[in-house]
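Shown here: the complex without one of its protein chains, the others still in place.
So, chain A:
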Amino acid sequence: MATATATNTNKSVLWDWLTTVDHKKLAVLYLIAGALFFLKAGLMAIFMRIQLMSAENTFLSGQTFNEFVTMHGTIMLFLAVTPLIFAFMNFVIPLQIGARDVAFPFVNALGFWIFFFGGLLVSVSWFFGGAPDAGWTAYVPLSSGEYGDLGLDFYVLGLQISGLGTLVSAINFIVTIINMRAPGMTMMRLPLFCWTGLVTSILIVFAFTPLAAGLALLMLDRIFGAQYFNPGSGGNPVLWQHIFWIFGHPEVYILVLPAFGIISEVIPAFSKKRLFGYTAMVFATLIIAFLSFMVWVHHMFTVGIGPITNSVFAIATMAIGVPTGIKIFNWLFTMWGGKIIFNTAMLCASSFVPTFVLGGVTGVMLAMVPVDYLYHDTYFVVAHFHYIVVGGIALGLLAGTFYWYPKMFGHKLNEKLGQLMFWMFYVGFHLTFFIQHILGLIGMPRRVFTYLDGQGMETMNLVSSIGAFMMGAAIIVLLINVVYSAYTSKRVTVRDPWDARTLEWATTTPVPEYNFAQTPQVRSLDPWFYEKVHGDGTMKPAEPMDEIHMPNGSILPLTIGLGLFVWGFGMIMMQMENPLIPEWIVIGAGVIITFGSMLLHSIHEDHGYHIPLDKIKKIEKEVS
């Protein structure tokens, strides 16, 4: 990235990236961290599919399989998809609302590093007696001190820490979207990705807090001998399920709403039409967000709560189909009659629609209580939610990657390799998961590490595994594409390589550190498109050219994250058989690093720096 001219050149590259508070660089960090976790969790899925390829296979032991199932789910949801979404939100939202950065750049960096070290804490569990093995839901009593091993302590504290980072980033985005919009960018002119980003952030604030509470209770149970979930001492294990799903159901929408947002950006851009029913889309998003908090019991239909409660939550669940249907039809109507360009981004975005409908239909099927008793804990459920997360979120993220890649890295990804990846991924995906519906219906339970011969499950499992290998190969093609394009792709020098509509394409490529030399004046929905058609093709400035106030970089976010990591690790050491050093030293060190860094940040006055006017003019001439 040629933004080096705009930054302090006397910093080394590594130090620059470790201390950066620039939202565009943090986006790249999120992207890299998320992609690494994604590859790791994907590899676990491949291993699990190898194990399930034939009946009574002995490739993995039952224990290892349990650990893989747990870590696959945990990593994919908390440490892969969430940061990938944050990567795009970080990069795109400030550009789309015409801001120079997020509201609190330091807090943005803090959110990334806390998330990263939290994820690291979950991941190091492999080296200390095995990963967590109670499923990503960590139901008690499986995860209680009695049955769960040390891995669960890593799960509890690692997720607690990384959840803190996610919360911090979400609050930052809410403030950014509400307060940092350019003049004229009213709420109803906000691009849909910003809307879904805002709603997602709100959901995070309301959903990750119950999770933090639940994890704190589980931690007290496990490490300090409390008995919130121990029925023998008057606790109630169902409490965990309630708390977990009060968080867990909105979590699904936290992940899928930004994917909706990406799709709602990509489809209009490549259909050459404005988004159909913008207002309806916004309100559908809000309704989905609201309903997502009212349906958590549908994960617990078979607990035995009773027919009345089950019916209420079943109806609430089915109601979510209505706003989602509005969205689906709006995407279809956006494409209808448009001049559609089927490049990789559009292929991913348009195929998202039917795939997501399939996932939604099985969702409504699962919402019917009587048949849910049959589907519950079978592969049908696995197929259902993978249609949502892979067919929905992963395709959305791939579309976003191909769409925003030129803005982020200054060159496009190779189209041929991209389309090869798409078709391999798409075919592989349906091969893997469609057949799992049928596997579930004939009675294969989920989360089992093997099955018996002669029950009619061998062929279908083999097909499913072959599909998984195809998806794995597709991801390898994507990686090859990233490297190949970096060497061979033509540099993008124009502002707007896709002829798109929203404000991020009004910035120069590469985006200078301050994004907009002059804050743009927004005159319409799709402001960049409006200026291209009705204006002179450039954004009208809302302010005179002046020197720009920028925040200084800081290493403190990293040290605060590191401190929390050490602190959490010390807490886990309390449970270890014979730790090499006393745990109190480690806990003390963590506390001192964390709060010491915070203290340092409080007493050290840092008002940032100003980029002088002549330097801005020089950069602007250089990049345009």
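Going forward, a contact is a pair of C-beta atoms (placed from the backbone, for glycine too) under 8 Å apart; a residue touches a chain by one contact, two chains touch by 3 or more; residues count from 1.
What we mean here is this: contacts and distances are computed from a predicted model.
Novice: UniProt protein name for the omitted subunit, picking from "Protein lplB", "Sugar ABC transporter permease", "Anti-sigma-K factor RskA" or "Cytochrome c oxidase subunit 4"?
Specialist: Checked against "Protein lplB", "Sugar ABC transporter permease", "Anti-sigma-K factor RskA" or "Cytochrome c oxidase subunit 4": the hidden chain maps to "Cytochrome c oxidase subunit 4".
Novice: Which of A:Leu39, A:Val124 or A:Leu239 sits in contact with the chain that's absent?
Specialist: From the options A:Leu39, A:Val124 or A:Leu239, the contact with the absent chain belongs to A:Leu239.
Novice: Out of A:Val107, A:Val124 or A:Ile305, which residue would touch the omitted chain in the full complex?
Specialist: A:Ile305
Novice: Out of A:Val69, A:Ile202 or A:Met444, which touches the unshown chain?
Specialist: A:Ile202
Novice: What is the set of chain A residues that contact the non-displayed chain in the whole complex?
Specialist: 178, 202, 206, 236, 238-239, 242, 246, 290, 293-294, 296-297, 303-306, 309, 549, 605, 607-610
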